[in-house]
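A single protein chain has been omitted from the complex, and every remaining protein chain is retained in its original position.
Right after this comes subunit A.
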Amino acid sequence: MVSVINTVDTSHEDMIHDAQMDYYGTRLATCSSDRSVKIFDVRNGGQILIADLRGHEGPVWQVAWAHPMYGNILASCSYDRKVIIWKEENGTWEKTHEHSGHDSSVNSVCWAPHDYGLILACGSSDGAISLLTYTGEGQWEVKKINNAHAIGCNAVSWAPAVVPGSLIDQPSGQKPSYIKKFASGGCDNLIRLWKEEEDGQWKEEQKLEAHSDWVRDVAWAPSIGLPTSTIASCSQDGRVFIWTCDDASGNTWSPKLLHKFSDVVWHVSWSITANILAVSGGDNKVTLWKESVDGQWVCISDVNKGQGSVSASVAEGQQNEQ
């Protein structure tokens, strides 16, 4: 089902911690322990290095592309406690903003849905989550949620933009009042859901408890035609959960164990139509999961990194405890 089309020679001098494709799927940003962020043009299976961004003073953990309506903007976060926002101007990438409001390694960055404007959520090992909002003219406003996760926050993921009620009810000319929400996962083994109150303050809305070790990644599924909210989470404990919330109030979340892997699960990533979940684990494999008609999650394919070949391992899916 899956085959390698491209092996990117990144020339990173150390481990790569994140690779993100941009909105149009034409560019790939990678970041590494070697403190650099690189951007490749991967159109048509190519791999042209566009930019090598230096500015961090520690391993760079994660990168995130902003929506192209704001220009070509990339955020990166690092062990050096900094978040750097890079922007392409006239073909050259430059640092446009540096946020150093954290006391420890910043582990995760995620841009809010473009409907909200340019908002970046950053989760750090100091336990705090900061929200950077672009207010125009190079200014960024910072809001901070302190003690969001004891010991540290490992991942942040925004909920897709959903408007309460119809757009039509909105008085014309006025911006629709979105309910901004995001999920975070941390070293307290919890997933927490945050919601912006009317006064602009962020409040914890929910605490999702199922993992027995650090939560490594959370991914809020894109809502493409979906009536429900879905979040995937993975953890050091090897388990991947799919959380769904059906009711309108958004308060009842039920977990469903996708699979228990034998090793740490580092990443979960939704396909853009949210019907396939890619999971990468410490066993160095990527598995693809799809919900079957009866609501079970089935492994439709696994990608063995070492080989790049693929064996459809439905058997693995059947081991699915549920």
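Methods note: contacts are C-beta pairs under 8 Å (C-beta built on N, C-alpha and C of every residue); 3 or more make two chains touch, one makes a residue touch a chain; residues count from 1.
One rule holds for everything that comes next: contacts and distances are computed from a predicted model.
You can't see one chain of this complex, but its UniProt record names it "GATOR2 complex protein WDR24", from the set "GATOR2 complex protein WDR24", "General transcription factor IIH subunit 1", "Ubiquilin-4" or "palmitoyl-protein hydrolase".
Within the whole complex, the absent chain has one touching residue among A:111, A:182 or A:270, and that is A:270. Of the residues in subunit A, those that touch the hidden partner chain are 1-21, 23-25, 28, 30-35, 42, 45, 57-59, 61-62, 79-81, 105, 162, 165-168, 216, 223-227, 266-276, 278, 280, 282, 284, 286, 288, 293, 300-301, 303-309.
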